[in-house]
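One protein chain is absent from this view; the other protein chains keep their places.
Showing chain A:
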Amino acid sequence: MNALLLAAAEEPQPPLIPHLDELVIGLIAFVIVFGFLAKKLLPNINKVLDERREAIEGGIEKAESAQIEAQSVLEQYKAQLAEARHEAARLRQEATEQGTAIIQEMKAEGQRQREEIIAAGHAQIEADRKAASASLRQDVGKLATDLAGKLVGESLQDTARQSRTIDRFLDELEEKAEAVR
């Protein structure tokens, strides 16, 4: 440093008086920096900063639209799900109703069949009873007639008389039986 310090032989300038050469150099220094920055380097970076901002804003927009889409899809799904639930409930309800109807029908059918069977049984029994009664009446009549014939020794084959007598007898028997019952 010592070597660079000005020898005292030269009187130092008052510190507030600018040296013209230095002032010019200062201006040149300014112009160099300003020229590079203003003409090339700062426009460069501004362009990139704008691009970056656009890229970021574009990204945000994309994300927003994606979110909106996701939201709408979600709502769609929710609606579909609700519909499906509703449908299922409706089907269940219908099935229950149908089941109840079928059970009712089956019950009615069963009842009907039972009654039919019972009726058929009753009719059968009645028919059998009638047949048995008729056959019994015939048999008893014949036996009684035969027996009477054998006892009196003569034939009582007079059909008209015979049947009337027997029938009257049997009716009396029945009346008795019913009176007893």
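Rule of thumb we're sticking to: a contact is a pair of C-beta atoms (placed from the backbone, for glycine too) under 8 Å apart; a residue touches a chain by one contact, two chains touch by 3 or more; residues count from 1.
Quick note on the criterion: contacts and distances are computed from a predicted model.
**Student:** Quick one: find the hidden chain's UniProt protein name among "Two-component system response regulator TctD", "ABC transporter ATP-binding protein", "ATP synthase subunit a" or "Ion-translocating oxidoreductase complex subunit C".
**Tutor:** From the choices "Two-component system response regulator TctD", "ABC transporter ATP-binding protein", "ATP synthase subunit a" or "Ion-translocating oxidoreductase complex subunit C", the unshown chain carries the UniProt name "ATP synthase subunit a".
**Student:** Touching the missing chain, which residues of chain A?
**Tutor:** On the chain A side, contact with the omitted chain comes from 1-2, 4-13, 15-30, 32-34, 36-38, 40-42, 44-45, 47-49, 51-52, 55.
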